[in-house]
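Once you've had a glance at the structure underneath, I'll fire off some questions.
Yeah, one chain of the complex is gone here, protein chain that is, but the others are all in their spots.
For chain A:
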Amino acid sequence: MPAVSKGDGMRGLAVFISDIRNCKSKEAEIKRINKELANIRSKFKGDKALDGYSKKKYVCKLLFIFLLGHDIDFGHMEAVNLLSSNKYTEKQIGYLFISVLVNSNSELIRLINNAIKNDLSSRNPTFMCLALHCIANVGSREMAEAFASEIPRILVAGDTMDSVKQSAALCLLRLYKTSPDLVLMGEWTSRVVHLLNDQHMGVVTAAISLITCLSQKNPDEFKTCVSLAVSRLSRIVSSASTDLQDYTYYFVPAPWLSCKLLRLLQCYPPPEDGAVKGRLVECLETILNKAQEPPKSKKVQHSNAKNAILFEAISLIIHYDSEPNLLVRACNQLGQFLQHRETNLRYLALESMCTLASSEFSHEAVKTHIETVINALKTERDVSVRQRAADLLYAMCDRSNAKQIVAEMLSYLETADYSIREEMVLKVAILAEKYAVDYSWYVDTILNLIRIAGDYVSEEVWYRVIQIVINRDDVQGYAAKTVFEALQAPACHENMVKVGGYILGEFGNLIAGDPRSSPLVQFNLLHSKFHLCSVPTRALLLSAYIKFINLFPETKPTIQEVLRCDSQIRNSDVELQQRAVEYLKLSSIASTDVLATVLEEMPPFPERESSILAKLKKKKGPGAVSVTELEDNKREGGELNGSSDRGPDIAAMAASNASTPSPSADLLGIRSAAPVGAAPTSAGSLLVDVFSEAGPAAPSLAVNDDGFLRDLEQPTEASDALLVEGSGDSDSAPPSEDPAAPLSEADELLNKFVCKNNGVLFENQLLQIGIKSEYRQNLGRMYLFYGNKTSVQFASFSTTVTCPGELQSQLNVQTKPVEPIVEGGAQIQQVLNIECLTDFSDAPLLNIKFRYGGALQNLTLKLPVTINKFFQPTEMLSHDFFQRWKQLSQPQQEAQKIFKANHSMDTEVLKAKLLGLGMALLDNVDPNPENYVCAGVIQTKGQQVGCLLRLEPNAQAQMYRLTLRCSKDSVSRRLCELLAQQF
């Protein structure tokens, strides 16, 4: 037992600890502890009142027992009693017990809070600190309720001792983290910020942690801290190594404070004030310069402290991402560390370079270190360092070095630690796809991946290779040949069998000419793997077999034989049995034509964000994949998939998506939607959805007049349960999520669409909404395309269409809810069925809500459904026109407006607009050839409204006179109002 150097020893405690240490076995220890617990319990329960010293000693023993890992269920009250002792030593042990063994027993909390309150108001700094430490250690809600308003006062009071201020600042920070709602800085804000100027370095060190946390939550209120932090930093950085006396650590001035200051600055963008910014850049340069100076001490503490500041400065430089010079210097500095003999520095340099790689200013500089990083991947002895090297290779990869990096990662995979294999596989798969110029390389890479690390290749990865092969006919033959070769290996991974089965089933014919891979050879090769595979793979192989029957009629007898045998047709697995039975029947009764139709080659998959990337993002958590990386992927992804025609016009894109499936596809689409256009026949659906549990394929969007009309006539049947009724159910929504009021420009947006049906309805930083609509009679169908312009997922995405006020009884709008998630860069579509019941003036409202990075976005637009959309053009002769014109002569039937031209008065433009309006434009009717007249009938469910229009331009005055006569006066007024905005 060592001599206790300071303070008073508690001999009883020391003896007890010695006893425990001398116990030879766990059982003996438990026995000794139980004896002690019994002893203490009897002392606490005994009639004789215990003196403070004994109480302290026993409480301390209980604490020791607890720290050994045993449960303690008594002694709390005695500890609370110690809090109110006026002997410091007893109070201190009481507080320690409470801090370590907090119990949310409400009765006790009240007593504890009372004791704390007494100590806080004692004006004895030592007692105050003890009480503050206890609050900071426990940090419970109850304590926040009791003290959150008191502590800021202590923190800023002029007569508070420095040590108390330090504790108060960090105590407040802890309470703020537990209960931010209870800590109201308000009036204290500026005084707290000014603690950065405090003379006592310890006070600054403590206060800055509080300020940093508050700044993250309320950057605007605390932004004055930026200039204060810069000047404080500047003073430290430029001080001589001994100026700061006790705050100098191994010749480094105030390393902790420096790091905290640099960290605080990372809560803000670069300072706007030129002088402040200049001073800061100077500091950062000085820090970088110092890294090049010879060390002032050989101790590792010196270099660690110095480099801690350096890394924090580099983080700030990366955070600003605006000073190319500093970024490149940072990169060079990290480059030196890559070869440092200290493992810690190599690790940190690799980690920090990952973020530098995503900056456009330093990406190239990072790339110059590729050989060193590859070497690290091969030779580092510590797996955590190798992991960092792999991350960095992934981050620095681009088209110029992709082949080298992928090859190195693949060869590393052969020996990689199990813990990081899955992530490595995903990374290789993503890089191979992202930078594939040559698809045979891509196919080779993925097959290698399956060969080397088959167990770690997730479904997403092998789905993807199949999607890409299906969408690119230039690689299909190569893929078939390569999988055929890979399957020759005596032991090949089941994932290889899956890919092989699928690809040979689709494209085996491309290599069947070679006798070495004749149809029967292919079949026998696949079937030789069959019995070693799991049920899902066998099911896939059965589908490949039926595809073989179609591709190669000569294999039919052999395959039918296989399907017919008991192990298939009587298989205990329902899925396998069903496939065997159905395929056998299909192959025997269907004619060649039917077979060919049912078993046709898979159509291309629709394009979507790579689901592999989504998986990696999920694995690493949000934020792990940098924005540039994602955008990069989007850009490059387009090239990979061969769709070079991706214009900026979302509507055009939407339109092309709707009519023909885009040639590019994404692997993962398979799960959520079957390929567009794969209209399944009842037998075929099994085949089409080899992978998918999703039921019916998405309805074909091909716009064909007949189909369109047919669909329109029964707009609601299919969608009963999911209908969003025209009348808004916003009443039931929580108040905070009420739909926003319509945008101020909503009317303007609406006006854009009076004379046209397609285009971009709305666009901001985050979202683009494209629209495409068609109308026939009193029915309409509108396609809305919501495009996520960011690289971050929109969560809880929902849209609601409402018909405000009387519009409810005039217009019937139905739609289905959309998918709640819109991935970064992705686009989703919503279909609206619209029925005009009677004429109307208002527009339906479209409310869109979603979460972007945690913030709720809520916006409301007017849907451009206007009464003129339901026009049927009516051709008529001059005579008829004027006769009708006269019939509609009641004053309320006419609406007229004279207005100044807002747009070009060019004849062709005007004609196009009038045609877009939906009426027939009548030639040779008006005696004045400058004038335009139109006729049409508005179709509503209940009635038809005849309308005549006359537009008289006056080019000299740049004016128009517009006259409308309709059989219904409300229609005249509304049309006049709408059209006056158009010319």
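Throughout what follows, contacts are C-beta pairs under 8 Å (C-beta built on N, C-alpha and C of every residue); 3 or more make two chains touch, one makes a residue touch a chain; residues count from 1.
Here is the rule we go by: contacts and distances are computed from a predicted model.
A chain of this complex does not appear here, and its UniProt-recorded name among "WD repeat and SOCS box-containing protein 2", "AP complex subunit sigma", "Nucleic acid dioxygenase ALKBH1" or "tRNA-splicing endonuclease subunit Sen34" is "AP complex subunit sigma". Touching the chain that is not shown, out of A:257, A:496, A:540 or A:822: A:257 (per the contact rule at the top).
Here one chain is not drawn; of A:81, A:122, A:163 or A:297, the residue touching it is A:163. Of the options A:384, A:400 or A:796, the residue whose C-beta touches the omitted chain is A:384. Listed here are the chain A residues that touch the chain not shown: 1-2, 4-8, 11-12, 14-17, 21, 53-54, 60, 63-64, 67, 69, 71, 87-90, 92-93, 96, 99-100, 126, 129, 132-133, 136-137, 139-140, 163, 166-167, 170-171, 173-174, 177-178, 201-202, 205-206, 209, 246-247, 249, 254-257, 259-260, 263, 301, 304-305, 307-308, 311-312, 343-344, 346-348, 381-382, 384-385, 387, 621.
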